[in-house]
Every structure is written in C-alpha cells, then in structure tokens.
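Right after this comes chain A.
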Amino acid sequence: MVAGPVAMGAMRSPGETSRANNELRLSVEQVSYAYSPNPTQAPLFTLEATSFQARAGEIVAILGPNASGKSTLLKLIAGTLEPLSGRVLLNGFVTHSLNARTRAQRIAMVQQESQLLFPARAWEFVLQGRHPHGRALRFESATDIAVARNALAQVGATQLSDRWMAELSGGEKQRVILARALAQQPLLLLLDEPTLHLDIAAQVDLLHGLRHLAVENRYTVVVVTHELNLAGEYADQVVLIQRGKCLRVGPPGVVYQRELLEQVFQTPLSVDLGPSGRPRVNVVADREGR
Partner candidate 1 sequence: MRPGFSRGLFFCVETFVAKDDEELQHIKRSRLTGIADMLSPTSLALLVVIVAASSAWAQTSSTASTSSQAQNGVPAAAQTFREVVDETGRTVRIAQPVMRIVSLAPSLTETVYALGLQDRLVGDTDYCDYPPEAQKKQKVGGAINPSLEEIAHLRPDLVLVTRHLNTLDTVHSLDALGIPSYATDPRNVDEIVASAKRLGEVLGAPEAGAALAEDLQHRLDVLRQKIGALPPRRVLFVVWTDPLISIGKDTFIADALRRAGAVSIIDSQQDWPQVNLEEVAHLQPEVLVFADSHSETTAQHLDVLATRPAWRILNAVRDRNFAVISEAVNRPAPRIVTAIEELAEKLHPEAFVERPTPDKVSSNTVADAKGLCAR
Partner candidate 2 sequence: MRPLTIQRLFAQCAALAAILFVVVIIALKAGAVEVSLFALGRDLIRVIVHHGGEIKSDYGLIVMNIRLPRILLGIFVGASLAVAGTGFQALLRNPLADPYVLGVSNGAALGAILALLVSPHLALLPAVADLLTPLGAFLGATATIAAVYFLGRREGQIDSTTLLLGGVITGSFLAAIIMFLMTSETGSNLRGMAYWLMGNLSTSLQPSVYWILWIGFLLGAGAIYTTASDLNLLLSGEKEAMHLGVDLPRVRLVVYIAASLLTGLAVSVSGSIGYVGLLVPHVMRQIFGSDHRVLLPTAAFGGAIAVVIADTIGRTVVPPAELPVGAMTALAGAPLFIYLLRRRMA
C-alpha cells in the first residue's frame, strides 16, 4: 500500500475530544453476552466477561479458533449488540447507547464481501461511507468527494475508482471496502476476518497498511483474525479467546506462550522469535514417532 497525503488529520470530524497522543480511547469493561434462539431454551452461546483497553494508534488483534466468540466480541464493541453485562466505552461514550448515525460517525466496520444487489461503481461504494455525516436528504458536497478520493488513495485503489464492484478481485474489493470505512472518518476501525480470502501478499499488504493508517490517522484498529503470525507481527495487543472465555490480554510477546497457544488451538506448536523481534508461531508436523 502507498501512504496517502498527511492532510487526513486536518479533515477530522469536529467534536472529537481526544487530542493527546496516548490517551485511552477504547475501554472494554467486563462485557459478556448470551444468546438463546428461543425463550424456552438455555442460552446457546456465551461470551464471558472480557476486558481490555486500547489507545489511539494501536492495533488490537482478537485471536482464537473458530466459533470462539470473536465476532460476538467485535459486535459488542461496535455497539450493535447489547452486552449482557458490562459496557464498551469509546472516548467515554457507551457505544450501544449511541444512535445509529452517531455511532457510524465514530465506528467503522469492515466485514467480508458485501452482497451487492444492484451494480455499483467503486467510487459510489466509497461515497456511501460519507452517509453518517450528512443530513437525511442530501447530495454529496465537495468535502465528501475529497474525503472519498483520499480514502481510495490511502488504500492504494485510486485506479479502481471507476470500475464496477462486481468486476474487482477479492483483494481489490477488500481495499474498496476498507476505503469506504476510512471515508467515515472514524475513531475506531473494526475488521472482521479481513484476511480470509486474500493471498499471503495481500494479507501482508493489508496489515501493513492498517498499521500505517493507525499511526498516521490516529485510528484505533481492532482486527478479528485467526492468523497467528500476522497478528503477532502487526498487533500491539492480542486478546486471546477460546470458547467464549478470554484467556489472556497483552502484547504478543506476553500472550504467545507455547502451552497457552497449544491449549487454545489444540495442535502442537512452537514459538520463537522472528527476524523483526516479534514472536513467531510454527506448526509442528507430526513425523513418525515423537
């Protein structure tokens, strides 16, 4: 990815209170969740009380095997689910209490491929990100257009601007979706398994770009993933979850302990230090006899 113009910071949405570099932005306080498909059945799925905090410019990775509750935690952070207990604070505001529009001005969610019902061009798609910042019936202003252009540039997708969404490859689509999220000018950027359909180069590209954006634009980024090494390489904090239980929170160096990881992922692993000084997790193949 290519770094975009630095002017992004000057276009911040007004009303933002946190200007200090390392002020606490996101505070997840003992949130839990239970879900039952109908009132007579016992709750199917729970997320037990989980807490962590994040500052501006940080990347937090929520890590765990499939169906461990990662996406649920992300939705709780996003404010679209109401926690059974606890709360999520973004700059002091409880995310769930905000109305949809205000929430969308501060939190942007990047999910997997969206299913477009009717054809749309990439720039139209990105412009949708400006929706929370406008009145009900509006036409895009010059500011909106500039922000959208900028967002595309930041993800290195300017040349995709006039293409139809349906024609883009998986990686290209992912970039445009990210650009839309950036166009929202959020404080908090949430991504749910963004690397699923990407090849390794694209994955690295994405995470590298995210780190750059986080630092550059003072975002707080929360990424749900099960890619251990990508998280280890790029995340400032890791939240390790297994079956609804948060087992450990901390920098990768602290969380990536062999016994812990093996317990969570149920497979023999080994941990060492990679060339960048970050922990690296290796799969241990079962050769004949151990």
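Keep in mind how these were chosen: all candidates are chains of the complex that A comes from, given by their letters.
Criterion: a residue touches a chain if its C-beta (ideal position, glycine included) is under 8 Å from a C-beta of that chain, and two chains touch if they have at least 3 such contacts; residues count from 1.
The model shown is predicted, which means the values in this text are computed figures rather than measured ones.
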Options 1 or 2: the chain contacting chain A in this complex: 2
Candidate 2 contact footprint on chain A (complex, rising order): 78, 80, 99-105, 107-109, 111, 114-120, 123-125, 127-129, 131-132, 134, 136-140, 144-145, 148-149, 161-162, 184
